[in-house]
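Of the protein chains in this complex, one is absent; all others appear in place.
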Amino acid sequence: MTTLFKFHGGVHPPTHKAESTRTPIARMPMPAKLVIPFHQHVGNIAKPLVQAGDHVLKGQLIGLPEDGISSAIHASTSGTITEIGMQVVAHASGLPDLCATLVPDGKDEWITRSGMDFRESKNADVRQVLRLAGVVGLGGAVFPSDLKLRPGKHKVNTLILNGAECEPYITCDDMLMRERADEIIKGAEIMRWALEADEILVGIEDNKPEAIAAMRLAAQASSDNISIVAVPTLYPGGGAKQLIRVLTGIEVAAGVRSTDKGVQCFNVATAQTIYRAVRFGEPLVSRIVTVTGNVSNAQNLEVLIGTPVSDVVAYAGVLPDTDSYIMGGPMMGLPLPAASVSIVKAANCIIASSPKLFPPAPPAMPCIRCTRCAEVCPAELQPQDLYWFAKAREFGKAQEFSLFDCIECGACSYVCPSHIPLVQYYRFAKSEIWARETEKTAADAARVRFEFREQRIEREKQEKAEKLAAREKAAAEAKLAAAKIASAPAATPVSAPVDETQAKIQAAIEHARQQAAAIKPKNTEQLTPQQQAEIADIEARRARIHELASTEAESPKE
Amino acid sequence: MLSALLVMSGIAILLGAVLGFAAIKFRVEGNPLVDKIDAILPQTQCGQCSYPGCKPYATAIAAGEADINRCPPGGEEGIQKLADLLGVEFKPFGADTNAPKPKSVALIDENTCIGCTLCIQACPVDAIVGAAKQMHTIITAECTGCELCVAPCPVDCISMVVIEEKITNWKWKYPIYALTPAQ
Amino acid sequence: MSEYLMILIGAVLVNNIVLVKILGLCPFMGVSKKLEAAIGMGAATAFVLTLGSGASYLIYHYLLAPYELTYLKTLSFIVVIAAIVQFTEMYVKKASPALYQVLGIYLPLITTNCAVLGVPLLIVQNELQYTFLKSLWFGFGNALGFTLVMVLFAGIRERLEGADVPGIFKGSAIAMVTAGLMSLAFMGFAGLVKL
Partner (left out) sequence: MSAFFSPFISKPDTVSAIMLKVLLALLPGIALYVWYFGPAILVSITLASLTALATEAAMLKLRKRPVAPFLKDNSALLTAWLLALSIPPLAPWWLIVVGTAFCIAVAKHLYGGLGNNPFNPAMVGYAVLIVSFPVQMTHWVTPLGMGATELSFVQQLQYIFSGILPGGLTLDAVTMATPLDTLKTQLHLAHPANEILTQPIFSSLAGHGSEVVAIGFLIGGLYLLASKIISWHLPVAFLGTLFLVAGIFHLADPSHYVAPVFHWFSGAAMLGAFFILTDPITSPTTHKGKFIFAAGAALLTYLIRVYGAFPDGIAFATLLMNICVPLIDAYTQPKVFGKKEKKA
């Protein structure tokens, strides 16, 4: 039996898992409309391949993965694309993103699919299949799976399947393991083959005995070295880093690839999807979603990607006092900006929330540095210090204190007696730091371009000066020669072409002026005095800069 | 009296010699501070500080000739960073500098552009492409929002567009702190 | 040996130059906003103070006293200190330009820092009867005490950056209050060493 390790901290929030495990996984009926976002994965947004009006079949590629980290997007059923446009998606910002609207024709007609025998294929081919099948991590991270299966520099000894599912309320992995254990195991075999790993460890929290039993049964049928390990129920034991630690004792620091340490970790649902994609050529067009919380029939549903959340909760019998919806669990989930947003690949759970179910936290008191947060932090951080720095916007200090090792599990906020929204402060600080880094990169690029331009201008000036000198010399020689011949009308032919060009320029400017007058630019008339002042200001500044620039440019010559 | 003079001048000569030696030994070439200041400046090269670019402004600050509160694109945060680096007090923007504006990029109305290349010459970071009598356009990713191209345009076809918040550049907000007003 | 320990404890804690004798407040308040700057200032002052103490002792006992020129002590000490400060300034400018900039005006002002002149003057007071080594040691102890409170103070001030200090007390005001409370705490050392 494998020896288990412990990770620091952790909490035991009430699990609320029994509510949604009473009935088997049901299939959600076809909705009237699907809204499929093109950006459902980590990395670059997929490039749309279809236009409004196109008829598509189920599983047809509608979004092509773009460069590097990206994944494919498919039509979840057969029907007509009615719109490609910006729609509100499941994102904390509540901002719209590019989506395809698909009206199903009801036939649910598949494209032609062809599976492959992975053992007969090349690793790269299998990965290409996964990439084009849009397979991404279904535990919530939605990282493209094909990239995680690419053989790296280090040998991967252990493949870990994550069936811990530590978040309260969520049971989709539990139900999947109970009902489709054999497909998960077969998917694991493919991954083990691709990674050339020695063993497969499946970590399942010990509060899911049925899933453990089903998985053990399925694992017996496999020729691979698979062990199903019951791990203690402790949030966030299902975090990839924490599960790796518990099963192998290896700690994967932030910013380090787990493969560098000889382990790779996948969610169980990802394994099942990989199996379907490789064996049957089925792209990722649906997933299991736990619908729970303030609903009359909490259960797990197989839902087409793009199904509006409102349809899903309506099917589960949402209760009237529901005021908002959460995608994911109560610890790390995302409040949905609207019920109209659609189920995406990351949506493992939809919780209908009511003020009674999740009462708003009492007002936040100041931090008293009681360090309960530090006691439960699985990343072994000092959350009270991070909070102190984030609050004061001392981002450099926050980074020094390992802000980016924070996995935003929410354990600190959960235990905080002052009820401070700690994770919010960390999210705020992280996104500020990222924005600053972007700005910094942009500033560095601008500096390089500016300096290059300065150099270029200097060079051009020099070249011009050289040319002028050469011409003057030539002219002088010519003059000398002309003087020898001693004829007068030498000046006119030189000036004529100049006049000609001058006239042409004049004409062009005149033309432009007429054009400008014709279009009547809006921003020159009816200016507020303030705007006028600003313009005058800019002009003055420019004049001064020109002056400065010219003096500076001239000075080296002297 | 004489002994006092002798003693004092003896001390002075000795110390003078030591200092003279130190002056040669610890001579500093150039001013590495300029680069540190330049790294803080936003590199818009807009000249709002009345210097012809960020580097000249940095040089002026390092030499003590310019105040640290003359860079509107850097915002108050930029002033704070400069204050920290230089160990001086934070100084709010003066009346003679522009107020910081939301970050914008220039946009050329391509129907109006006559292809005069004046904006191309004005752009400090070569972010405008085009040739004479050809329509010009701005490489948005490289535009620093310095507004230097706006005024030279003879047909007023360049406008500054505030960068909109999109899902890709969205930031988490400062958490609302129920008991004390946000700073 | 224990005498040296007593001198050290006395200089660092019991009669701390800043918090008990209330000397050298200028850099204490001025360069304590950032820990790094405080460490740099502490080190620079420590260097000047130790060297100044030793040099002053030598000048006093081997130059001024034999020629009965002790009335020149303040003048000559200032000259020596000024020279050491100049030397330090050149060195800091070379070694760490950022620190040089951060220390700013306070670095040349070490010359007029009352702690730096105060300690040599204390040393040559008749009642102490220090030898050269003890003078150097006493100067070093005071320098250590200065650096210690400087660093501790900077630590607190850095933490106070995030504190919800009422508007009018932000900055120097709360720093003064903190310095006062630190001084209060250092009164606890009273009586530890009889001088």
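Letters A, B and C mark the chains in the order given here, with residues in each chain numbered from 1 onward.
As a convention for this text, contacts are C-beta pairs under 8 Å (C-beta built on N, C-alpha and C of every residue); 3 or more make two chains touch, one makes a residue touch a chain.
Owing to the predicted nature of the structure, the values given are computational and were not obtained by experimental measurement.
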Out of A:29, A:106, A:232 or A:363, which is the one that touches the chain we can't see?
A:363
Which residue from A:214, A:374, A:398 or A:442 sits in contact with the chain not drawn here?
A:374
Thinking of the whole complex, not just what is shown, which of A:98, A:252, A:268 or A:442 touches the missing chain?
A:252
Options A:331, A:429 or A:442, residue touching the unrepresented chain
A:331
Please identify, in ascending order, the residues of subunit C that touch the omitted chain?
35, 151-153, 155-156, 158-160, 163-166, 169, 174, 177-178, 181-182, 184-192
Which residues does subunit A use to touch the chain missing from this display?
7-8, 13-14, 92, 168, 241, 245, 251-254, 256, 324, 326, 328-335, 353, 358, 360-363, 365-371, 374, 378-382, 384-385, 401-402, 405, 410, 413-419, 421, 423-424, 427
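By definition in this document, only the chains that are shown with their structure count from here on.
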Which chain pair is joined by more contacting C-beta pairs, A-B or A-C?
A-B
With chain centres taken as the means of their Cα atoms, state the distance from subunit A to subunit C in Å.
55
Per the C-alpha means, the centres of subunit A and subunit B lie apart by a whole-Å value of 32
Subunit C: which residues touch two or more other chains?
164
When you check subunit A against every other chain, which residues touch at least two of them?
366, 391
Residues of subunit C that touch subunit A when the two form their complex
159, 161-162, 164
Residues of subunit C defined as touching subunit B within the complex
31, 33-34, 37, 59, 63-64, 67, 69, 72, 75-76, 79-80, 83, 86-87, 90-91, 93-94, 97-98, 101-104, 164
Which residues of subunit B touch subunit A once you look at their complex with the stated criterion?
38, 41-45, 47-48, 50-56, 98, 112, 114, 116, 122, 124-127, 133, 142, 144, 147-148, 150-152, 154-157, 159, 165-167, 169-175, 177-180
